[in-house]
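Only one protein chain is missing; all other protein chains are in place.
Labels A, B and C are assigned to the chains in the order they are written; within every chain, residues are numbered from 1.
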Amino acid sequence: GSGGSSGGASSGGSDVKIGLSVSTLNNPYFVQLRTGAEAEAKKLGATLTVTDAQNDASQQVNQVQNFASQGMKAIIINPVDSDAAAPAVKLAERSSIPVLAVDRGVNGAQVTQTVASDNVAGGKLAAQELAKQLGEKGKVVVLQGVAGTSASRDRGKGFTEGIAGYPGIQVVAQQPADFDRTKGLDVMTNLLQSHPDVTGVFAENDEMALGAIKALGGKAGTSVKVVGFDGTPDGLKAIEGGTLAASVAQQPALLGQQAVQNAVKAAKGEKLPATLDVPVKIATKDNASEFSAS
Amino acid sequence: MSEERPRPARGQEILRVEGLGKRFPGVVALDGVDLVLRAGEVHVLLGENGAGKSTLIKMLSGAYHPDSGRILVDGAPVEIRSAGDAQRLGIATIYQEFNLVPQLSVGENLALGRPPRRFGLIDTKRMHERARGLLARVGVEVDPKTKVADLGIARMQMVEIAKALALDARVLIMDEPTAVLTTSEVERLFAIVRNLRDQGVAVVFITHHLEEIAQVGDRVTVLRDGRSVTEVPATTPQDELVRLMVGRPIDQQYPREAAAPGAPLLQVRGLTRAGAFTDVSFEVRAGEVVGLAGLVGAGRTEVARAVFGADRYDSGEVLMDGRPLPGGDVHAAMEAGLGLVPEDRKGQGLVLGADIAENLGLVTLRRATHGGFVDRAGQRTAAGEVAARLGVRMSGLGQEVRTLSGGNQQKIVIGKWLLADARVLLLDEPTRGIDVGAKVEIYQLINSLTASGHAVLMISSDLPEILGMSDRVLVMARGRLVGEIDAAGATQDAVMGLAVTEVEDARVH
Amino acid sequence: MSTDVLTRRPAVRGLLAENGPLAALVALAVVLSLLSGDFLSVTNLLNVGVQAAVTAILAFGSTFVIITGGIDLSVGAVAALSAIVLAWTSTSAGVPWPVATLVALVAGLACGLVNAALITYGKLPPFIATLAMLGVARGLALVVSQGSPIAMPDAVSHLGDTIGGYLPVPVLVMIIMGVITAVVLNRTYPGRAMYAIGGNEEAARLSGIKVNRQKLITYALSGAFAATAGVVLASRLASAQPQAASGYELDAIAAVVIGGASLSGGKGRALGTLVGALILAVLRNGLNLLSVSAFWQQVVIGVVIALAVLIDTLRRRGSA
Partner (left out) sequence: MSTDVLTRRPAVRGLLAENGPLAALVALAVVLSLLSGDFLSVTNLLNVGVQAAVTAILAFGSTFVIITGGIDLSVGAVAALSAIVLAWTSTSAGVPWPVATLVALVAGLACGLVNAALITYGKLPPFIATLAMLGVARGLALVVSQGSPIAMPDAVSHLGDTIGGYLPVPVLVMIIMGVITAVVLNRTYPGRAMYAIGGNEEAARLSGIKVNRQKLITYALSGAFAATAGVVLASRLASAQPQAASGYELDAIAAVVIGGASLSGGKGRALGTLVGALILAVLRNGLNLLSVSAFWQQVVIGVVIALAVLIDTLRRRGSA
């Protein structure tokens, strides 16, 4: 990269206006992503504007459109939906503003860089970890996120693919709980009636996993293993407490930080690699403290 | 009127009703009614409140479907399942309850259901032109573009009449059209009715004003308890009609027993609201019935509402027992002992979806509350007593007020204020739609109120009632009090003279 | 089978005939117990009760509002805000939990009063006033919590437990709030005034009812009930969440309307609302037990809600 700027990353962001459209802030995961992004922007001296698309793809297009007319030097988009983000990206392209995608990729349009960890891979990882903790046999239920969202789709797909490799494990029920803790609690309570013999739970996010743990009560962590997704602070606390067996940690703060760092570079015309992989990691009791620290 | 015009088939039977029956949950509304309508005749339906008059005509207009019996038009049995069916058979109806759309203009209401169209789009210009013609025919000067909601109740009635005329029907049904009209409009209406009759239209006319029967009717069918008891000529003496209808004679139609007035209870001084009434001053003394007469739009209702605190006023004051009342505060007025029976029973008097007990207890709700809790049993008992006293025809105190007959609804509105025991009762058209028997009951109640030292201010467009029941008559015109006449010297001519003289240049004909 | 029982016990039949929604609930329960052996256990029925509790409490509050002819879209957001206020004051601000609970209830009440002020003095349509409050309350919940869940104090979390190992506290709270609703509606002045206002506001005013004041009470009650629901919800999860109860306003209104109330006002009952909330909860519970696929669940819920009310209206028409 030959940005032309003399200083290092720490001083190179001054006066750079960056817009970040987050898919939703109704979820601690994305709140962390925002926090990471804001911290980095402050460090670099860039001006970061964050908007909340409230899980609505067309509001997100609106927000990117508005960013463009505000003269942002770079735009970070955290797509509500990978396909639906394409028009937004094309729109910014027309105004020659570099766009970075964070957390989810964009299909059907070329972004400057995708800073992401792979949800499908994360789902597979969750399946492997759950199988390991269950001794590769048992009955498992899946708590699904909001039907039709890409996060639910990809995580579910990864998990289904991953769990298929363990013939001793049977998925006895899949029910939607809309990424919501209360619904996780209610749905798990109900599933326990029809499937009292479950030994494992995969929840497509930590919120639902925490709800399920509430429903399981004393069983959580002992006779039933719960695996969540996201590695939110509450989730990590539950891991340390032994009720949550594991969570696929995507390090949202790191995602946000990396996205801003690279957005500043892009704004200065630096060339960036097409993808920046922030690895998914599985957080378990052994390594949970590492995640909490960040 | 138009003597030389040919009268097509006068006396020829157009519509016949045989053994018609209709029951509602808990009530047999009609139980075998026969009726024959002939071209060129005005057929009066007579009966007590709840006798089934409105139910009968609603089956002719397609609003209800009969349970038994049949309807024949031109000798052939017909099924009238909707208003459209009735219109196609040439039957037009003016209902007892207002059936206009308040948010729409007068013109649109007149064309409701069949607006003139051009290229599929509504031809507003033609619609308004037509409306103007119709309005002129009934003699009201209203701009067709006025919203119906902005009209007074009497002019709404005239619009209803115009709307029915627009159909050019063979059978025209009018359910108590004169209840809300004053003398001059009634005259106007009768002229229209006679004219239609002479053109061969069969008119069904419902009224509780017996004197109107001889004026406009040809034949009378008397309904009692859902049955048609007899058909008599309209020239039958009133006493006889009353006997047929009520089952017993009524000796005195206006049994007012005046007493010497006591101290002033209600004093109104210089009450003014721009555009409605100007400098209105009067007082009402204990034991008095004060009549308030005037033409439609004279502002009587507005004054009463302002006195009661239902509306605000610009200047002047209202005193009860010598103490001024705050303006625009119904609650304070009630506390001071005022009560108002409003003229629009459906819009302002009743909670139509609630039952009879609930409605009767509305005004006394606060009084029946002890420690936050309402004594509903006590309220029910009290409601039962008033309902019995007023002779409300109902299936029980739990009947929804919506399903009561018009006159019985009016009794409920009066009843709730009787329960409240207000010391000065403002009655705005209190006996509108009430049958002769029940009227006498209400007059006697007024007597007992005044005998116990209470007072009544009675607004009425029924001049005989004003003259028969008031101790003093106040006359309003164009928002001003134009005169006061003592009961002794009061005649219809004297009152009308006052009401009209001031109005020569006014909006009312 | 169930018809036999009904014919033999006229009291039960009378109750069902008068309570269309109750009949629908019973029918739903019968179908579900035939389809799933797990449905008709005591534990599961108590679960259903717990799951209905939050919606039911919100719906009780909405019943007042709907009876007056209004609508309250803010209940879900106010519930979330109150829960956040409770968690925040008792943890970050260190206020003892009983005081914090009171503060939360007052917060809910205050939201209701603002709604009422906008509606009565500001003459805003209830839809707009409470929609605005929805945004404001949800936003404030996010601002106070910084968008993250706040753990509830332990003492309050016990509200999510059971008493004597059987009776879940949320169910108890639901019953208490239901009884309060029934008493307020049937026996108190404000309750009767609500019916009158919803039936004919002008007639109520001309009968001496202070309409504005009664509306203040109505919306304040709705706010306080929403706060209670928020506390129950948060105590069940042991954590207050800024996004909790999103969209619950529609569930609450649906429960009230399924229970026989009319959005044009003047009608509605506490028991009906409870039944409405239970119908929704039974339905969701049953779909979980039957493991209906995620995509089809919404379809089935929609169809069953329509059917439940349809049966009720058709029955009423048949008897009329």
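Simple rule for what comes next: a contact is a pair of C-beta atoms (placed from the backbone, for glycine too) under 8 Å apart; a residue touches a chain by one contact, two chains touch by 3 or more.
Source: prediction; values computed, not measured.
Checked against the full complex, the one of B:83, B:191, B:229 or B:494 touching the unshown chain is B:83. Take chain A: the residues that touch the chain left off the picture are 22, 25, 34, 49-52, 55-59, 61-63, 65-67, 69-71, 81, 83-84, 86-87, 108, 146-149, 152-153. On the side of chain B, touch with the chain left out of the figure occurs at residues 61, 63, 82-84, 87, 93, 95, 98-104, 108, 112-115, 117, 120-122, 124, 163. Along chain C, the points of touch with the absent chain fall at residues 69, 71, 73, 118, 122-125, 127-129, 131-136, 138-140, 142-143, 146-147, 247, 250, 253-254, 257-258, 262-264, 294-303, 305-306, 309-310, 313-314, 317.
One rule holds for everything that comes next: only the chains that are shown with their structure count from here on.
Innermost chain of the displayed assembly, by C-alpha centre distance to the whole-protein C-alpha centre, is C. Centroid to centroid, with C-alpha atoms defining each point, chain B and chain C lie 44 Å apart.
For the pair chain A and chain B, the distance between C-alpha centroids works out to 71 Å. Chain centres here are Cα averages; for chain A and chain C they lie 33 Å apart.
In chain A, there is no position where the chain touches two or more neighbouring chains simultaneously.
In chain C, there is no position where the chain touches two or more neighbouring chains simultaneously.
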